[in-house]
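Accompanying notes for the structure given below.
The complex is shown incomplete by one protein chain, all other protein chains being positioned as in the whole.
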């Protein structure tokens, strides 16, 4: 996956401005991975016997999946770049990932899918935070 | 449309907390309308003869459409409510709508679809700002 | 909402081809309404005490919400129109709406949100079927 993200950044016909290309590619990849993992974790939670203990986890997963997907799309566009929108959606994504990681971690010892999902959320939280910092 | 959004809020099996139900329903509706209008405006811009003058408008439309759609989804969920995520995505949505309205307004005298789209963006910008204020 | 969808169709700078404009606008509206209602119904199901009886309903709601949203976007674009893609996504949307309506109807006497959601799904199923027919 990273290979294609990187290829698309390298074949972009104009300059990308001051943005750190490596951090950008990592953040796009982390957003896609986190969105998919959260979608799958919400569904795995639905298949657990004690689903009633996991309703907050499912909802947080769904919010995080939607916000990560939107963020991955915004980060994949460079034409007419607007630093404020990028920063705002990265802040929303970072906070959604943190909330979802916090929630999934409370179930990680019981449910392996929550453990894997918490990891994907922490990675994306960090990738968003790093990219925000690099925006200056 | 507002009728169904309102019905779903009224049939929700638990309390919705302190959130202003009317402002919430208006904001969900505004997000859906703005997302659709921006998607259609991006496509209408692609059909204009001087599409090269509209590339920033198209990109801003696409960002706004994605962020509005994600915001409408997050606002439609109440289980395990997280005020911080709601606020963050509303801020991103408000700013994306403002940027898109600003851009579309510069083309409104030339392109009727940009005029209609600027209206939908301003309405959604305001609905997001109102809901943020009501969150306290 | 319909007002804006109609306005965007009317301000489209080129011809829309043979497609029935009224049926198209109705179908876009039905897709958006159904997507939002399914998102809200999945969340309302999560708030029910007997959530374990509703896991299939939640999953079907989520599939239907995603497919309706994608269909609404495809239908909002006319530039470089591809009748085969339109037909394929309408078939997927019609079938997803039918499955979700069937499932929600089994819970409609118990849960008012499922009753409202089944209505939105049936309306969208019909709108997709009508638009497919009009494509010839």
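Each chain gets a letter, A, B and C, in the order it is written, and its residues are counted from 1.
The working rule: contacts are C-beta pairs under 8 Å (C-beta built on N, C-alpha and C of every residue); 3 or more make two chains touch, one makes a residue touch a chain.
As the structure is a computational prediction, the values presented were derived from the model and not from experiment.
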| item | value |
| --- | --- |
| Touch criterion as defined above, residue of C:89, C:118 or C:131 at the omitted chain | C:89 |
| Residues of subunit A in contact with the chain not shown | 1-2, 4-5, 7-9, 11-14, 28-29, 32-33, 36-37, 39-41, 43-44, 46-48, 65, 69, 72-73, 76-79, 111-113, 115-117, 120 |
| Residues of subunit C (touch criterion as defined above) contacting the omitted chain | 55-60, 62-63, 66-67, 69-70, 73-74, 77, 79-80, 82, 84-85, 88-89, 91-92, 95-96, 99, 103 |
| Sites on subunit B contacted by the missing partner chain, in the whole complex | 42-43, 46-47, 49, 51-52, 55, 58-59, 62 |
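Methods note: only the chains that are shown with their structure count from here on.
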| item | value |
| --- | --- |
| Rigid-body rotation angle, subunit B and subunit A, from Cα fit (steps of 5°) | 180 |
| Centroid distance [mean C-alpha coordinates] between subunit C and subunit A, Å | 27 |
| Between subunit B and subunit C, centroid-to-centroid distance (C-alpha), Å | 19 |
| Per-residue multi-chain contacts in subunit A, two or more chains | 55, 58-59, 62 |
